[in-house]
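Reviewing the structure listed below.
Partial complex: the chains shown occupy the same locations as in the complete assembly.
Think of it as A and B in the order they're written, each chain with its own count starting at 1.
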Amino acid sequence: MENLTALWQSTGLYNFTGGQAFMMLVGFLLLYLAIKKGFEPLLLLPIGFGAILSNIPIAGIAEEGGLLYYLYFGIKAGIFPLLIFMGVGAMTDFGPMLANPKTLLLGAAAQFGIFASLLGALALNVVPGLEFSLKDAAAIGIIGGADGPTAIYVASKLAPDLLGAIAVAAYSYMALVPLIQPPIMRALTTEDERKIEMKQMRAVSKTEKIVFPLMLLILSILLLPSATPLIGMFALGNLMNASGVVERLSQTAQNELINIVTIFLGLAVGSKLSAEAFLQIETLGILALGAVAFAIGTASGVIMAKIMNKFSDTPINPLIGAAGVSAVPMAARVANKVGLESNPHNFLLMHAMGPNVAGVIGSAVAAGVLLSLVK
Amino acid sequence: MTEQMSKGIELMLAGMGIVFLFLTMLVLAINMMSALIQRFFPDAPSLAGTTATRSSGIDENIIAAITAAVHQHRNKHK
């Protein structure tokens, strides 16, 4: 009898709080989006599952001694996002960007979304109940970088309490890129602009591909050391692949290592989706600002491309500017698709890959600025 | 305007400035590098858009199919 009471008092039913129940629903929603809607499932499935596990009453899976508590150390120490960045670097081909380097500027322009939403977060402080510090605002802004590991790395340093909401917003909007971007792209361009065909790319030599990551690293060392953890690991992965001399390390970085870390990172991010941290009016603000950041980043990229097209001797289709937000390779595919609508023979994919990977560099640079100036 | 807001605007200016400065310098550096390499260290160019390595060229499905077929074959002949 005593045992039965003890058992009843140790059930989830007895111990549930409303907040925990709600956060579990959020977890199930993320699983639904990942599985049924195909929203960035590699991250949102583990994140959603982590959200459920960490909100189970009594079990304490995200508390000291629990699995998610230990896994979270990999985020707190910055290890997981940097290892993922290394793997992404190994998977990235800078060929299209090296063939047409001026498209790097599109990857610069699109980072305006980051700083615009940073300002937006500060402006939202006029709403009673909302109180974003400069650190919070910077961490929210980085959603506009449209790059998962960068967002998680910055948020873990500047605003760990907001990490869960920021990561969820970043990956969700990346999955929504095919819905968010096209209307903006169409609104800012004319039919004729969208029809512009770009000239075929030159071949890029292996030597150039080997030297590039080293050059990127050197520039980052000289100008912005605070960005070197991110850019350095990205360059390491890229060099491992481009050099061709450590093929087995490169393959492991791109496959098993990044897979293992992705599972751990996702679960650990999910463990930050606790009721106390997430069920705040701040979360609504973060979700709203994330959408704004993506929209403004897209618009800035397109506008920059229009300007460049004016001054360039070779034609530039403004649609590829939208790929500057990163969200590799989704944003480049969107540019390709919207281009095909206007001109069925116009394949922009390779041309959009340049700004697309430039966007990754751009947001890592922006992250470096935030990490070094926001104290 | 609050002090925080003006700090934010400063941050935006500095940030976008650095981002453009960084990427512009990268453009210049790439142009320089490509010119130098094409003149002094020309090598057999790989097509832009193909990954540097891993050019196995063989469709991965085909490899899988072959592996399966060989495996089957070996099991039968054990």
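Assorted remarks:
In this text, contacts are C-beta pairs under 8 Å (C-beta built on N, C-alpha and C of every residue); 3 or more make two chains touch, one makes a residue touch a chain.
None of the values given here were measured: they were computed from a predicted structure.
Copy numbers of the protein chains across the entire complex in this file follow the formula A x3, B x3, with one of each shown.
Rule of thumb we're sticking to: only the chains that are shown with their structure count from here on.
Chain geometry summary: the mean Cα position of subunit A and that of subunit B are 17 Å apart.
Residue ranges of subunit B in contact with subunit A, taken from their complex: 2, 4-5, 7-9, 11-12, 14-16, 18-27, 29-31, 33-34, 37-38, 41-54. Across the interface of their complex, subunit B is touched by residues 93, 95-96, 98-99, 101-102, 104-105, 107-108, 111-112, 114-116, 118-119, 122-123, 125, 134, 137-138, 201-212, 215-216, 219-220, 223-224, 241-242, 244, 247, 250, 350, 353, 358, 361-362, 365-366, 368-370, 373-374 of subunit A.
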